[in-house]
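Shown here: the complex without one of its protein chains, the others still in place.
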């Protein structure tokens, strides 16, 4: 036998492709996916059909037009669709920078499926959920250590909602002090998640956006120029999307505090900072962590998730309630917070995610958390070093000083070959890899953002780098390959027309597709 | 938008392909997949290193040469391999005739993961496993109804082991009556699972194999010719692999009984017979059901499984022990069976499978079981009708009379086009479908065996038929397509050399591959 | 002793680490932090317990969880925004699939399955609510209602909002929080005995400044608001948009709000295949007609279907992406982020499994069971099975005033009998005195219900 030698630098990959119809196309009248429980015979004989009590105006006239499909076929359909989805468990998921796609420990998934967790009702008597409350409280204690904050709420259902909750606290705080109307501006930066600005507006604020200086740092002079008695709050991430750590962060918070504003910290991604530096020392009044990023809760196609919201002792009374407290004997829910903003999400938030993150922290311990941060930074700097060597790629702004991620640019390659970052994105799929450009607006031209986290080995990183290298080679030598990608994905290129933006054409549901596309054809 | 119309009769499919290295190639010295629990400090200080008590001769000198790989990479590897495996959940799995690949209800998989099942030790006090014993007993009662037998053991770990257990009972029975030496022949048929003959030989019997008559029935005249005072037993399935029901089965058992032999029934696959006809009425002394076939336990890449072994009241004392008994108050294990053959498998067999099958029966009820049988037969006859219309395909032997499966032949196509059943097999993978030829020897030339079970819809069956039709078309019009298949599978054709049969070349393990293939190359 | 390489951190391997540091050109990994001023560097060790191995972790967490008593251990009659329903096993199988569990925000190419299943979810729920447009799920009912109301206000440019006083207080809080400072809320009174909206009060408050009316059906208090058409007529007279919150599991038997004039429909997906998870199963939806003015106000993602360059193949993408905050930051519509996509997929699986008949039968079973319970409760001296006389769906207010025992005491006694009693309403709705909101669904067997009856008989007569 000739030895099997794999010389290809990139993976010989093909994604599963099942060409599954839309679920409605599987309809077969009379089939059934599951039998629901029917009322006991005695119940029926006592009560009758149950539905005739419904007032005529409220009785549904015909059955909803759902498909009828046998159980095996429903299962097969969704299983096939699952194989057509590139979860982070399956690839070297470092191309979705800012999202902290780290390893999701399987033990945690097993723990959350415990009926003692899954089958708890949020209004149960405190005495019957002591274990759950203890977990929440323990996570709170850990989070306080990690951030230096004084209390946490796990109610927000993601980073965006945590940002919203913080903006709400900013408002409530100033209102409480009689400055609610006067302070109507929130300052943010352009290299931040769009939700920072967006949630401030939801809360009625005017948004002031700082642009970076030529080195990529938020511009301290500009900040000084915009703070005033109208400043309600300042929200920033550090590092921002560029991965550059702003070493003057404490000066920033000082300036804002001096103007009477609240400083709140977007630590959705704090992966390079665990045990290294904290919100408190940097002068923040509040911060949040995305448990589904730094703290290893899975992303689940986009939630449910948790934005763990921490505040200083002084702001504790503003938190959404209830929060968990412990008197040394018993855990309880405190819903009597004097200035509480009320609620942002039903009941207690996403308990599974709370449990997962607590489990993750306990699996690492304090040393492990520091190792997470250091390795994430090591991995990122390794990538940073290598990616810059790829023809056509660069990392704008200051040299070095990148922590857990970097925003790169294909500007040069695009201008030399016409291959854009979107082309690269499609081509990466052919190697079984995920690649994301960046948030809009593209301040960095032709951007892409890589964040390797601590979860990937050097071999994994090299695989990713090789794929980028190969695409660069293709772009310079045979750009059509890249232009026409993907080839090994579940589907080919979408037709570039206005199907998604033209109200005449867009189809958000199958019934719209039937009305707009199928019916006209059938009539003809 | 042009409506999306899928006109292809076959599926536009590609299997996931990850080109994963062999796990050893992922080795990175120092990485770790999981941290095992270490002894408590006090334990260590009390005991020391623990291992120095090992006598020098018994101490392992160097660590086993296992790879070192981080947890995420191990997981990714096996997840990718799973996607490269075509489980029955993913395809119209009707091409593996005789194997009864039916729908595996997800509820059952959920039930067996209950810690009250998963974490039971087989030697626990009876009082602590009453629920488990009740399940076993209930399944026994159901099985008695389905078969007419008097008692069941669920100890055998599959059909083959059930056949072995039955051969053991045959021997023990005759030994008990002083005819152990005299009766040294077991009669079987050629259209049966190889294990019927093979297990009889393990048990020291001479095997006599009956061939079918021209209509495909086991030849009753031949049976009469071979029974004698040497006949220990007769084992047969009905239908056999051909799917043809032998309506004279009762005469067969009568003939054997008259010669003093025991009749045992291979009902591995009884899917067409549930509630329709039973072992008892056909005159059998014993039978077995594969719970992983008819009774909806999954096949799990080939076990663990259960061959549920039923015997008449008269043979109960021969069963392997213990069996579960119920006195109206309490369930208990009876290991005092007078003539017990001893054991065939550790403890009580595969409890998960027992639970699954019990759950399946309870989900169907007596009417549902009959529907299973009738629908399996309906589906099979529909296929039978359609497949015979495909050019080059036929179903040898008597017309009609097929119950749950049919053995077909591509003899005509092979002679006309050179395309063999093995070629068809490879090509079917390109459509995301599984296809199996048949057991050896190929009495029916160029065979394939389809068994649609009750689980597949007409649409599913049509998809399978269309794929066969298309391959037939290709064979007649462009046979190279079929010859060179597969194209859309995880891998391409294996190199046809003696890698698997030449002792110089075969590599059953990675270390053999290294010695035989890699090392010589490296030395060069 | 050398540090142990953690199973989650492969590059802790010293040799590899060194190699990488060499490539980077630094001596040790702390150098990479030189950009962090010393005063910001944490000096002390965090007060977090030492690492546990996987097995220790499991013992630890399972030990904590054992302290809980779940609705699997006791019979549960709590609802009030999170409900115990039958979850088909296939739902769990799908949402536990590693691919779905760990995907995030991939592109149409590598995440075709995610896009398709969410498109299908949108389409399935659209049939249930009988409207054309459904979004990718949002956080929960409360936030979906808040956004629905904000959407209405943006559409007609008005600021006043009328909210039925029977709306769940928790949701009212969320709505208020999302609405302030822009919107101005007032309550619409209701009739204590019927629960129905006081149409006179509505008429007195409605005007051309009102952006939206919001009510829920079935209401938080369980009864069915049968005046949908009347409310709608009043709303239309003032060009007010009608926003209705709905429990989707009722829609096999109850008319969807679109049938009585709702412009925007919202609700919670939790009943459709999600375990309660101590409130981790909530997920919000918003549905509207296929009108540009509506679609352009959605903050959430909306997946649409697109053909690919290959005949017979299709893909998906974001409809009207430009309206989102992803595209426009503060100029986008509200904000979008990680919400509850996996629950959308799960709800899609659920609806695919149940189909039209299943949804009908389920609604029927629920109504039969809940009516049975009320009927039996009525037989207990001092207890009124349902304080509100209107028809109800799965929840109802049990009136304990005449027993002379407080709900709190009753619930404590029920707990002793391994029953979670209904939610005490005495704080939220003091006008009802000692009443509790009970929830009965298809998960309750006759034995479960009889057990409650017996327990209450016992408590009341003792």
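Per-chain numbering from 1; labels A, B and C assigned in written order.
By definition in this document, a residue touches a chain if its C-beta (ideal position, glycine included) is under 8 Å from a C-beta of that chain, and two chains touch if they have at least 3 such contacts.
Remember, it's a predicted structure, so these values are computed and weren't measured experimentally.
One chain is not depicted; across the entire complex it touches A, B, C. In the complete assembly, the contact with the undisplayed chain comes from B:59, out of B:59, B:176, B:334 or B:415. Of A:63, A:106, A:339 or A:515, it is A:106 that touches the chain left out of the display.
Set against the missing chain, the residues B:397, B:436 or B:464 yield one that touches it, B:436. One of A:23, A:36, A:324 or A:424 touches the chain omitted from the figure, and that residue is A:36.
Contact with the omitted chain, checked across B:111, B:263, B:311 or B:468, is made by B:111. Within the entire complex, the positions of chain A that touch the omitted partner chain are 1-2, 4-8, 12, 28-38, 70-73, 79, 105-107, 109-110.
On the side of chain C, the interface with the absent chain consists of residues 7, 54-55, 59, 62, 72, 86, 88-89, 93, 97-98, 353, 442-443, 445, using the contact rule stated above.
The working rule: only the chains that are shown with their structure count from here on.
Chain A and chain C have CA centres that are 19 Å apart. Touching of two or more other chains is recorded for residues 6, 8-10, 12, 16, 54, 88, 90, 92-93, 98, 305-307, 312-314 of chain C.
Contact with two or more other chains is made by residues 1-2, 6, 12, 28, 31, 70-73, 79, 105-106 of chain B.
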